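One chain of protein is taken out of this complex; the other chains stay put.
Just so it is clear, A, B and C label the chains in written order, and each chain counts residues from 1 on its own.
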Amino acid sequence: MSFFERLKTEASAEWRAYTEHPFIVGLADGTLPETAFRHYLVQDYLFLIEFARAYALAVYKSPQLTDMREAASGLSAILDVEMNLHVKLCAGWGLSPRDLEQAPPASEMLAYTRYVLDAGMRGDLLTLRVALAPCVVGYAEIAAQLATRSDARATTNPYRVWIDEYAAATYQEVATKARAHLDHLADLYVTPAREAELIAIFKEATRLDTDFWEMGWRAGLRVE
Amino acid sequence: MSFFERLKTEASAEWRAYTEHPFIVGLADGTLPETAFRHYLVQDYLFLIEFARAYALAVYKSPQLTDMREAASGLSAILDVEMNLHVKLCAGWGLSPRDLEQAPPASEMLAYTRYVLDAGMRGDLLTLRVALAPCVVGYAEIAAQLATRSDARATTNPYRVWIDEYAAATYQEVATKARAHLDHLADLYVTPAREAELIAIFKEATRLDTDFWEMGWRAGLRVE
Amino acid sequence: MSFFERLKTEASAEWRAYTEHPFIVGLADGTLPETAFRHYLVQDYLFLIEFARAYALAVYKSPQLTDMREAASGLSAILDVEMNLHVKLCAGWGLSPRDLEQAPPASEMLAYTRYVLDAGMRGDLLTLRVALAPCVVGYAEIAAQLATRSDARATTNPYRVWIDEYAAATYQEVATKARAHLDHLADLYVTPAREAELIAIFKEATRLDTDFWEMGWRAGLRVE
Partner (left out) sequence: MSFFERLKTEASAEWRAYTEHPFIVGLADGTLPETAFRHYLVQDYLFLIEFARAYALAVYKSPQLTDMREAASGLSAILDVEMNLHVKLCAGWGLSPRDLEQAPPASEMLAYTRYVLDAGMRGDLLTLRVALAPCVVGYAEIAAQLATRSDARATTNPYRVWIDEYAAATYQEVATKARAHLDHLADLYVTPAREAELIAIFKEATRLDTDFWEMGWRAGLRVE
């Protein structure tokens, strides 16, 4: 079993709670309240900024030039592509760049992003990559799974654009490369003691990323 | 007005929500559910470990030897004194060292401590000190205020030990020195643009520290 | 006077020693021993890798999204453009990629790059930018000045390619933007106490960058 598979197996309860969260179910069948999605979109913008910082940290932390280039291309993908896509997606939901920039950060966004950044600064590149994995790889798995459902792919589903973006080949490849890089680093650096610590970090990061869905979900409950 | 007074004035709504939180009121009149306090105690143990890391970071960040010594004495106060006091206090509430060490970290604890650590790593020593201030100085203010209330000081109040610890001269001096050090750093390094950024960090840290009370408070609601 | 002009004025002795080092004089009139240049080229390759790490750190440290994008474009310029140019330049001097990758790092390269990285990690983005400035802006000034000399521009000067690269509009603009960004950050964050500390860092970084020329220069003396 690959290292990433082992992480998921050890954290199977957390992984299921994350990938099958009501927010995801609501994206799939289109029943997610719009307020929930809008709140998520705004916080996800702030999240992307911190994720770019985490990728920059990965460049700084890299032991080899190839690791640096891999992380730098991820950084540039976030800053030059993903954030623009996100701003466009937000515009479609009536959210202006100003709305995004001036939004007060939610605790759930702060908790997950700062946990990743601190875990990465404290440990080495492998630790940072493990803390990033629930989001990077998880989004790809979630979207790929949703894309197999006919209701999710229906043109009437307002969340289809989001699903399409992360189910698309471009993002799926990003996630595949991230997994492969993680497995490669694990081949080089994992010992049993290390693996136990990394599993704990992976579980925590998965829980905090689940809280991110929960944050969006609760914003929907409040209003409707 | 000193720099710290300016921070509090700008963040007066956040500061009030923090220092007058129902959890604090419950400590004062003894009505706080024991479950709430116990949950707080456990998470506060995990919090102290991260706070020690933040003080270590302050040593690393210090531009001058005097700043280093100040931070190192804070670090040693946490690891050599405060944590032992805390373990003793916890024992009185039926919590063993094992209970403390094996407790799963609450999101609120992760959010506040990682926010402080990341803000401090990203910025300089002044930024780190601002992010630490709500807790370091806030606890002293809260306890000093509670210590003026006769119900809080009553021997029947189960939370008197906690109030006494932070209202005691030892801790009050720690907080007074921390304030003075912060004001000193601000004298050296604050510009208007910087002050605006530091106010934002102070507000955020105060909000996240308020969430910490809220976490304890909610643990009490769940049970009783 | 702009902030960068103030730095240069305060560090005028160091700046002159740096920009008028015998290594530079030898580049200008073509008398620099080839061994000196080759040694410099190899170490400059290792230097660029660390400079990429420093730019990544600048992304991580940035308080604003615009600062992040500025630093990320610098990072990508180093990894995607400058390093390839450098490898090509080295090939022209008989140095293979393997020669570059396997070269043992010189103390002077380690001293300057690690000083910059540590100063930047300890302080904030402005500190990091000040520590980077002697190299980023200095190379542009040196090359622009050399490009006004007819002997330097002569086709017989073997070092003309190096001069042309850094005197070219592309690099001059990089340096102009870096200066402007530095002045902008200084407008926001400089106080008199801060300026004194930054001058000390700028002087140190300039001295360590001068040692880099000296390292190359001495490699030439050893052989011829």
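By definition in this document, contacts are C-beta pairs under 8 Å (C-beta built on N, C-alpha and C of every residue); 3 or more make two chains touch, one makes a residue touch a chain.
It should be emphasised that the depicted structure is a prediction, and the values quoted were computed from it without experimental measurement.
*Asks:* For the chain that's not shown, point to the residue among B:R69, B:K88, B:R149 or B:R222 touching it.
*Replies:* B:R69
*Asks:* Where the complex has a chain not shown, which of A:H21, A:K61, A:H181 or A:K203 is the residue touching it?
*Replies:* Considering the complete complex, A:K61 is the one touching the chain left out.
*Asks:* With respect to the chain omitted from the figure, which of A:G74, A:G123, A:G138 or A:G216 is a touching residue?
*Replies:* Selected residue, touching the omitted chain: A:G123.
*Asks:* Identify the residues of chain C touching the omitted chain, counting contacts across the whole complex.
*Replies:* Those residues of chain C that touch the unshown chain are 105, 107-108, 110-111, 114-115, 117-118, 121, 204, 207-208, 211.
*Asks:* Considering the entire assembly, which residues of chain B contact the chain that has been omitted?
*Replies:* 49, 52-53, 56-57, 59-60, 62, 65, 68-69, 71-72, 75-76, 79, 101
*Asks:* Provide the residue numbers of chain A that touch the chain removed from this figure.
*Replies:* These residues touch the chain not displayed: 60-61, 63, 121-124, 127, 188-191, 193-194, 197.
The rule we apply is simple: only the chains that are shown with their structure count from here on.
*Asks:* By CA centroids, point me to the most central chain in this structure.
*Replies:* A
*Asks:* Count the residue numbers both chain B and chain C use at their shared interface, divide by all numbers used there, and answer same if that is over half, different if under half.
*Replies:* Same, since most residue numbers here occur in both copies.
*Asks:* Quick one: how far do you have to rotate chain A to sit on chain B, C-alpha fit, nearest 5 degrees?
*Replies:* To map chain A onto chain B, rotate by about 180 degrees.
*Asks:* Distance from the CA centroid of chain A to that of chain B, rounded to the nearest Å?
*Replies:* Distance between chain centres, rounded to whole Å: 31 Å.
*Asks:* Measuring from the mean C-alpha position of chain B to the mean C-alpha position of chain C, what distance in angstrom results?
*Replies:* 44
*Asks:* Do you know which chain C residues sit against two or more other chains?
*Replies:* If we look for residues of chain C contacting two or more partner chains, we find 60.
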